[in-house]
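Coming up: chain A.
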Amino acid sequence: MKHISKSFPGVMALDDVTFSVGEGEVHALVGENGAGKSTLMKIINGVYSADQGEIYISGKKVSIKNPLDAQRNGVSIIFQEFNLVDTLSVAENIFIGRLGGKKKMIDWKSIYKEAEKLLKSLNYDLDPRAAVETLSVAQMQMTEIAKAMSFDAKIIIMDEPSAVLTDNELKKLFDIVEDLKKRGITVIYISHRLEEIFQICDKVTVLRDGKIIDTGNVEDLNKEQIIEMMVGRKLDQEFPKREKKIGDVILRAKGLRRGDRVQDVSFELRRGEILGFAGLVGAGRTETMRLLFGADQMTAGSIELNGKQVHIKSPMEAKGEGIALLPEDRKKQGLLLELPITENISLVKLKKVMSKGNLINKKKEKDVAKGYFDSLKIKAPSVTQRVYFLSGGNQQKVVIAKWLFSDADIFILDEPTRGIDVGAKYEIYMLMNELVAQGKSIILISSEMNEIIAMSDRIMVMHDGKICAELNGEEITPENVLKHAIN
Partner candidate 1 sequence: AEPSDSAAPAEESSSAAAPAEEESSEPAAEGTTKIVYLNGLLTAPYFGYLDTAMTDHAKELGVDLQILDGKMDNQVMYDQALSLIDQGDIDAIILTPVDMAGSVSIVQAITDAEIPLIICNSRVDASVEPLTDSLICCDPGYEGEVVGKLAVEQIPDGGKCAILEGVAGQEAQIYRTEGFKKAVEGSNIEIVDQKICEWDKAKAMSATDDLITAYPDLSIIYAQDDTMALGAIEAIKAAGKMDQIKVFGLGYMGDASKEALLAGELFGTCTQSPSWEGVTALDVAMDVINGKEVEEWYMTECLPVTKENCEEIDHGYNE
Partner candidate 2 sequence: MKEKISQFCRKNIVVIGIGILLVFMAFAAPNYFAYSTLTGLLTQVAIYGIVACAMTIAIIGGEFDLSVSSILPLATLLFAAMLPTLGLPLTIVVVTLIGVGIGCINGFFVAITKINAFIVTLATMIAIKGIMLTFCDGMPMPAVNESARQLAMGNVGGITVTVMIFFGCVILTELVLRKTKYGRNVFATGGNYDVAQYAGINVRFIKFSLFAILGGAAALAGTLLTCRLQAGSPLYGSDVALYVVSAAVLGGTSLAGGRGSAVRTLLGMLFIGMLLQIFTYINVYTYMQQLIQGAIVVVVVIMDALPSRKKGSDEEPVTVGNPE
């Protein structure tokens, strides 16, 4: 790609970017949230057209005006945001637009068989007949991956494929990438988990503010250097330290149950504590937290807050009790994409932005948003930008800001740093530390091993809807967590 420029209203997303990838290599593309990575990839894939610049594939200049052109040129992509039709089956999503090939009639048997074969080749167990809307996020991601694999592509772009995967699936993904490499297929790999880059990539390109900073061999670089290039400054450590000030039990869950997704889950959360929840995809962590938050109704069990039993039947009541839930699917559950940042943040506590007479005060609302905008370093032209136009990481930050604004005592963070760059992650960790320092408590669900180990005071490991281990102090090691999670 040569001299690619692309601007959106108010943003110069890409500024004269020249980017090349060698055949058969696994090339990492890294950069802060909003650096322009996804935009660049969408240009290669024909979703956006560049304002300027040219694309060459195998030395030939190509014109890619739409995703179909990209397919014809052997480019396939796993989008950062899910790109599936909810109402259709896995198999159909994989072969969407290509069902039945040239024939007009569809042979469903062969399609399911082929999908099954494909999933098997990815070593992943998923029913190709299941409707996508019934899948968990990780399963959806694997469907995306399968979809990208199903093309006979020369270049496969993976835009944060790992963000929603746990170690188990991640391994499978790495195997897939290894396999692609062996077959001489080029992979462009975008990720905020820098370890991964060292595990599987050959080369890395760093993008910042729409400009290429540098390209280099992974072997020649270390993590710190990459981070420095990304953020423009040194980051001495990944996880900030904090002083532990753990108080009394604030929340006690006893025997929570809902169907067989959550079975007899009991735990305690203390003031000033970060309690980690680890487990494989589908272990039931999200479901458990939805019960605490009243988003689903439990069939058995009880919750005590400050020693008093509470009955939480809706998120509204949970909010009243000072519980906040940062959902795992920000697009569907966390954000109102068509509203501006301001209104997304103020929604949870409209009272706080009202002036006398219970009327919404736009100015107050803006001021509040501005505060988070600066402190979380949300990257957008203004606080009134609609969330729809933000980059994935910045959208995540808006969700975080929203719940910070709610003044809760207990924060349930379900994959809070999903898709967030290292710099911003650090900010979020700082924020978490600050919260617990104020005596608030956090439940942290994370599938990123390092994060959960470094940040948690205590870790509950879940498997199959049950808590199978509680790890304290010295016991908290990656091996231990994994052992229990796999059971």
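Criterion: a residue touches a chain if its C-beta (ideal position, glycine included) is under 8 Å from a C-beta of that chain, and two chains touch if they have at least 3 such contacts; residues count from 1.
Here is how the candidates were picked: all candidates are chains of the complex that A comes from, given by their letters.
Treat the numbers as computed from the prediction; the structure is a model and nothing was measured.
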Among 1 or 2, touch partner of chain A in the complex: 2
Chain A residues within the candidate 2 interface of the complex: 45, 47, 66-68, 71, 79, 83-88, 92, 96-100, 103-106, 108, 130-131, 134-136, 139, 258, 261, 282, 286-287, 290, 295-297, 299, 314, 333
